[in-house]
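Only a single protein chain was left out; the remaining protein chains are all shown in position.
When the chains are written out, they are named A and B in that same order, and each has its own residue count from 1.
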Amino acid sequence: MAQGIAQWITWAMLGLPLGASLLIRWFQTRWSVRQAGWVAAGAIGSSAVLAMALVVLVPQGVGVPLWHWMTLGEVSLSWAVQWDALSLMMAVMVTVIATLITVYAMGYMAHDIRGASFFALVSFFVFWMLALVSADSLLGLFFGWEGVGLCSFLLIGFWHHHPPNRWAAIQAFVVNRVGDLGLWVALLVPLAIQQPVGWAALSAQVASYPSLLQWIVGMGIILAVCGKSAQGPLYVWLPNAMAGPTPVSALIHAATMVTAGVYLLARTHMMMPPGLQGVVMGVGLGTALLGGVLALGQEDIKRVLAFSTMSQLGLMVMACGIGAYHAALFHMLTHACFKALLFLGAGSVIHGLNGEQSLARMGGLRHRMPITWVTVSVGVLAMMGVPPLSGFFSKDAILMAAWSHSMPVFGLVVGVSLLTACYMVRWWWLTFMGPSRYDDVSHGTPHESPWVMTVPLMVLAGLSVVLGILNAPLPSHAPLLSSWLSPVISELAGHHVSVWLMALLGVGIATLGSGMGWLMATRAPAMLPGAGQQWGIPWILACLSAHPLRWAGVLADRWVDRGLIQNSLTGVSWGIQWVGHRLRGLQTGRLAGYLVGWVLVLMALLGSMVMAW
Amino acid sequence: MNVAGVLVLAAVLASIGMTGVLVRRNLLVMIMGVELILTAANLLMVAAGVMHGQLDMQLLVFFVMMVAAAEAAVGLGLLVLLFRFRDTISTKGLTWLKG
Partner (left out) sequence: MTDLLFLAFTFFIASSAMAVVMARNPIYSVLNMVVCFLGVGGLYLLWGAPFLAIVHVIVYGGAIMVLFLFVILMMNLNEVSPSKWSKWAPLVSIATGAFSTAGVALALHGWPTHYAVSVVSTKALGWRLFRAYSGPFELSAILFLAAVIGVVTMTRSAEKEQS
């Protein structure tokens, strides 16, 4: 009974966004932005309702087979859906936030001439993201992974008439590709040795692989996570992905697609050899610090948030690395809410200022855009981890996990939290507080955004406030989220520090960071020179990867294609011409010469005939 | 009849004719060399007829002679044409097939 309902719900949940996407694509020239937006929001919202229904109906999880693809030797490859706590949590998060952002986009993209096709792409993306989180095997996840990568490319480059946007989209896709290579390798290993790729079977079997193969799988997964979640050297695409419309940045590059990496780490938590778990932790921590520092020096309103996302993802990845999966997932959930809120708020500001994106030309907007100001402030407080907002509980969990692990790690996490508070307050101050640095001529009169944009802001603000309940360590009963997730993933068992002590620490960090941020915003807003170019890190990475490849291509063209192949072909023709030229010497035109040749051949023929006889 | 002698004679005659064709540049002499070769062939054929006691070979010689006559006529006609166009019957300047 549960299986039947689950099957229907699954087909509907996956089919509605896909169908909406195709429908909008078909009618995109005839529908207005509003109409397309309602269709998309309706479809995605229905998926959200269905997902929540599943949570209520089958909290213990259910598996839904969809389609058998092929059998590769002993391994059966099919598309099936596995709804357990982890995938349901992701599905609910993705669809709810996507619905809110779709509604928001109806206002943001209202004057865009291609606005309808935007919603087709957003629905398409939601379909792929759902396919990713619901897949029951590494192969199914890979399909969803590629799909969201494609949608990310299409959405970043949505305004493709402006060349830098095209470049940003291509960079996002290509850097993601590097990560995909890792995932591909990790997928190939079990297929090559004829082992199943379903999550349950895979997790059970990997421990029995030879050590080298385990490491290969693990390294592949780490590479994939770095690509998708902008960690380590593969982060370079995320700041440039801000070239896409703000709803895209909010949806894909804050709340959903980039969290797929964390989801992957959670799914493969049994497959990481202990040595690689340290690597995961290191990568996450390093990225968190780098992102935090770079966020301090940015001038663009969205780029600050991009680096902030990168930094927070680093925290989540680090948490996975030390085994605190529940903490990481909880933080992912709360971060999705308030980061989307912050991005949408930034979009509201940009909309209100007629397209201005530089912090240097903002300021004093709290009077002009009050709703935006209030909701964004809630988001900032949640981000800084001020109790009792959701961000406090989730960051708290990570802090406690770090404390349980080791002191240096804890210290660094505290540092990241400090940086977070610092750059967030700087950002908030430069945007909303202080004197206004915009001029009314080019920016028009800043106005509050329409209700389609402000209502999602308010909903997200509300969620940012209350979501902490989900995993709060209440004295009366165990944390809800953790107990729900426990059958799927275990959590690091650490010593518990007093909640009040941690609360105090959180407030202290927030206060100190706020002060530093206010100082920076008022005294030296343009501090950290060179951070705009990220201190040349992308340039270094390009020199290591893109330029050698380009040179390989140039040399291959010069030496192999034009040198070897073309020259050998022309050499063949030259050789034939040379032979012909030589043979031409035989054609003297002199009768006697021809006769001599004729006689010689005749003699040869006769002689051979006689010899044979 | 001494067959060995006939064969040697025919071989020698044929080689003389062949040499004439290959070495001389005067077209007339070349045609005459060809006639010599034909004559050598005729000698061989008559000898073969004697060897096997048949007269059919002699008839074949007859026919060869006829064809040789026709061929000599046509060859001389071509020679006349060549002389009209080039005013010489030497094959020294006949290099139009060169290249």
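Please note the rule applied: a contact is a pair of C-beta atoms (placed from the backbone, for glycine too) under 8 Å apart; a residue touches a chain by one contact, two chains touch by 3 or more.
The model shown is predicted, which means the values in this text are computed figures rather than measured ones.
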Which displayed chains the unshown chain touches: A, B
Missing-partner contacts on subunit A, residue numbers: 596, 599, 603, 606-607, 610
Contact set of subunit B toward the excluded chain (per top definition): 1-5, 7-20, 22-26, 28-29, 31-33, 35-36, 39, 42-43, 46-47, 49-51, 53, 55-56, 58-59, 61-63, 65-74, 76-81, 83-84, 89
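Here is the rule we go by: only the chains that are shown with their structure count from here on.
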Whole-Å gap separating subunit A and subunit B, where each centre is the average of the chain's CA atoms: 95
Residue ranges of subunit B in contact with subunit A within the complex: 18, 21-23, 25, 91, 94-99
Subunit A to subunit B touching residues, read off their complex: 584, 587-592, 594-596, 599
